[in-house]
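Notes follow once the structure below has been shown.
As you look at this complex, bear in mind that one protein chain is not there, while each of the others sits in place.
Entry: chain A
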């Protein structure tokens, strides 16, 4: 008897839960943010947080100091590598000495840092016993196996770094920064410009600093926020080619797809494949996603991002370096041409809303996000009235 009662109670509570879920779902909008690597997806999420979230209070911003210093350290390493290449060494001896120790203390993270070998569950001891591993490949001595540097410590070397920064050899090398290989990314250029401010002991990142951070996203992240009674679930993904197969997990139940394209990519290649032009790749993946059978009924909002960089770059590198059939010569013509490339590839019965954006421009993004929200609400209403 007791069992029956509890079963009924449970069934009721499940029904209740289902009702609640259904109601919640109607009020919930799922947005999927797609696009190539470093096209500004995560930056856009940060903008959402600024305009519809907590807006990065001071303590949230200070949590990003480490990331910023990591970008700074990467940039300094790159500059110092090129000082060696262009000038041989720094002008002042103490700067040269510090440059050496700096590069040892804060190595550029890519390729240099070797993980500490942890005791693995499967016979780590065996490896030690075997005599044949005498030949440790170069650059992998025991000394380098220490823990990764704590980049916040950069601050302790403030005076030396700034002295180094003023060194004639460093200045001269920076004049040739367009020759850098690999090139400084915009985030690194920005942080180097503000180096003096960043290294003060009381430094707290500004909103702009937080927006500029370059940090690759891994896997898939969900962010939720509430605006005008609707709760938004925004899904941020990693954009590298080898990560795109994960996108499909989220195609179901999506209200709208935000597709990000880096406009400045017309003269860049992919970090995961140096043979592929970034804009070409964006076009290809856009075509693939927009024709995906799961997304037939899903609306697309296309963000042609990094407008500021594009405008700067188009002056020195003409667009027909990438598209031979481009004949125009003004910035707006170039923009229209690129926009046209995307709209040509969409299915005929589909509306794609296009925005030319600049994800680090907070004021511009405020308008764009407002427009986009209106579109989303519209889509949501349409979907609610649509017979299933």
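Note that a residue touches a chain if its C-beta (ideal position, glycine included) is under 8 Å from a C-beta of that chain, and two chains touch if they have at least 3 such contacts; residues count from 1.
Criterion: contacts and distances are computed from a predicted model.
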Options "Mitochondrial import inner membrane translocase subunit TIM17", "RGS domain-containing protein", "Vacuolar protein sorting-associated protein 45" or "TB22A protein": UniProt name of the undisplayed chain: "RGS domain-containing protein"
Selected residue (touches chain absent from view) among A:28, A:81, A:271 or A:333: A:271
Full-complex contact with the absent chain, from A:218, A:296, A:321 or A:367: A:218
On chain A, residues whose C-beta touches the chain left out of the figure: 67, 70, 109-127, 130, 132-133, 136-137, 140, 147-148, 215-221, 238, 240, 242-243, 245-246, 249, 270-274
